[in-house]
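Of the protein chains in this complex, all but one are displayed in their positions.
Each chain gets a letter, A and B, in the order it is written, and its residues are counted from 1.
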Amino acid sequence: MKVRVKSHWPPGHIRTPAYLRGKIGQIERRIGLFNNPEDSAYRQDGPQRELVRVRFNMADIWGARAERGEDVIEAEIYAHWLEPV
Amino acid sequence: MTEFFGKRWHDMGGDPAGPINPDEHDFALWEKRVDALMVLTSAAGLMTTDSLRRVLEDMGPDAYETMTYYERWIASVAQNMVEAGAVTTEELGAKMAEVRARGTTYGAAS
Partner (left out) sequence: MPHDHHDHSHEGLSPSGHPYRADNDTDLSYWQVMEIALRELLIEKGHLSAAQIHAQINAMDSRSPANGARVVARAWVDPEFKAALLADAGEASRAMGFDIGPMHLIALENTDKVHNVVVCTLCSCYPRNLLGLPPDWYKSRAYRSRTVIEPRKVLSEFGLNLPEQMQVRVHDSTADMRYIVIPAQPEDSFGLCEEALAAWVTRDSMIGVGLPSAPQ
């Protein structure tokens, strides 16, 4: 399933790398519920959030700068950082 | 607006950088103790991996360039323990003075 990483830029402890924000990838696997680091970093209790592994083509992240466009990056992104495409 | 509207210093993926220095070092006893303190205080619910990292990130890029990995970790664990109410800064200050008075080497002060 195609997803886009939200191009949001909140302050705080965020585990969505900047280089992936706004990029489009494919869900590689869903991993389940985990504590939200954005809350846990500040000792806040909050609901657990779904974690998803997303695969991105290098060409879609880096464009012409990619060494080889069909190489990929896979990263764990929290579902609340993803939107449908 | 620039594309990375608020990218933080530690969020390094894709930044330009030089050659990778392959040198490694074996961990000193004090470093292993720092690592153990982080694991054990997290297991005790006094901090989390996330709060460790948040404090590290808030130290800023200068700390990353000038302090070693475990120097930054003990600074983060200490701040986390103060935030958790496990120790106060006053207690730490007094204890650190006591430790210093024991001698000038790690062995003497332990």
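Remarks
Convention: a contact is a pair of C-beta atoms (placed from the backbone, for glycine too) under 8 Å apart; a residue touches a chain by one contact, two chains touch by 3 or more.
The structure presented is a predicted model; accordingly, all values stated were derived computationally and were not measured.
Residues of subunit A that touch the chain left out of the display are 15-17, 19, 31, 34, 37, 51, 53, 61-62, 65-68, 70-78. For subunit B, the residues touching the absent chain in the complete assembly are 10-30, 32-37, 39-41, 44, 46, 53, 56, 64, 67, 69-71, 74-75, 77-78, 81, 86-87, 91-92, 95-96, 98-100, 103-110.
Throughout what follows, only the chains that are shown with their structure count from here on.
Rounded to whole angstrom units, the spacing between the C-alpha centres of subunit A and subunit B is 26. Contacts from subunit B toward subunit A in the complex involve residues 3-8, 11, 13-14, 48-51, 53-54, 57, 83-84.
Taken together, the subunit A residues at the contact with subunit B in this complex read 9-14, 17-22, 35, 37, 40-43, 61-62.
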